[in-house]
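Below you'll find the structure I mean.
Just one protein chain is left out here, and the rest sit where they should.
Take a look at subunit A:
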Amino acid sequence: MQVPAPFEYQRVHSVDEAIALLDRLGDTARLVAGGHSLIPMMKLRLANFEYLIDINELHDQLGYIRVEPGLIRIGAMTRHRELLESDELAAAFPIFRDAERVIADPVVRNRGTLGGSLCQADPSEDLSAVCTTLGASCVVQGLDGERVVPMEDFHQGPYETAVGDAEMLTEVRFPVRPGGSSAYEKVERRAGDWAVVSAGAAVWLDGGSITDARVGLAAVGPNTAGIPGIADVMRGRPPGEELYARAGDIAAEACSPATDRRGSAEYKRHLARELTVRVLRRAVARAGRQEA
């Protein structure tokens, strides 16, 4: 048994209570949601906090998937398993189910949350890549109310987010546009491992040509990366292998992988290309089926 350093623990029952505590305790406190990243780090004593504020009681308030016209809102305490099992979500964004199938294992998925995943800000984290791909925005609540931070600004470096000491992420919003679909693919050394590289794609079609395309990559830079250059070359063109290959090249050039135990930088760059092609192909095929 690995044992963490001593800490104080408080379970809270409302967002306001959590924020008030965070305000009082400052950076000596951390919110714990699913705990599957935070607790191991504390046990390894890589992270030492004096206070843990347990927000699992907020699952009733912040565990939801709401489909509205033009928008899907997902509460920050929505668990991986709920994301995996939601047919509504899978219908709008099949990328979620693709990704959730390869995130960790059922034990982790039963507890881990969307908000926890994004706030951990691990560059290899799958849901961050999904949110990047879908152009999500994050609702961050503080003492003075809430603010909305686009995904591009939410992660500010490895394990760093735009969430302040007395703030918490409460909801993630996903714009829904017609004619679109999405897909996700991950290469891992073993089931449940972090990604060597993973890629998500979302595409929108109208009358046989692409109106927009987004690609998000994990594990090839300081944060999950969206690649705007891909939209630029794909917009207005009919989908096809040549176009995917060009997008793959852009992805490979745009990313900045590092060699580590999961793989060499060259291999990861190759995967960025290969997986970009695959997810675009699959997303287009899915969008085409919807159109037809």
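The rule we apply is simple: a contact is a pair of C-beta atoms (placed from the backbone, for glycine too) under 8 Å apart; a residue touches a chain by one contact, two chains touch by 3 or more; residues count from 1.
Note that in this section contacts and distances are computed from a predicted model.
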Legend entry - Name per UniProt, for the chain absent here [options: "Spermidine/putrescine ABC transporter permease", "Tryptophan 7-halogenase", "Ribose transport system substrate-binding protein" or "Carbon-monoxide dehydrogenase large subunit"]: "Carbon-monoxide dehydrogenase large subunit"
Inset, instruction - Quick one: say which of A:A33, A:V196 or A:L217 touches the chain that got left out. - result: A:V196
Inset, instruction - Please pick, from A:S14, A:S264 or A:Q290, the residue that touches the omitted chain in the full complex. - result: A:S264
Legend entry - Touching residue (missing chain; options A:V12, A:V149, A:V187 or A:V279): A:V187
Legend entry - On subunit A, residues whose C-beta touches the chain left out of the figure: 1-3, 5-6, 40, 44, 187, 189-194, 196, 261-264, 266-268, 270-271, 274-275, 278
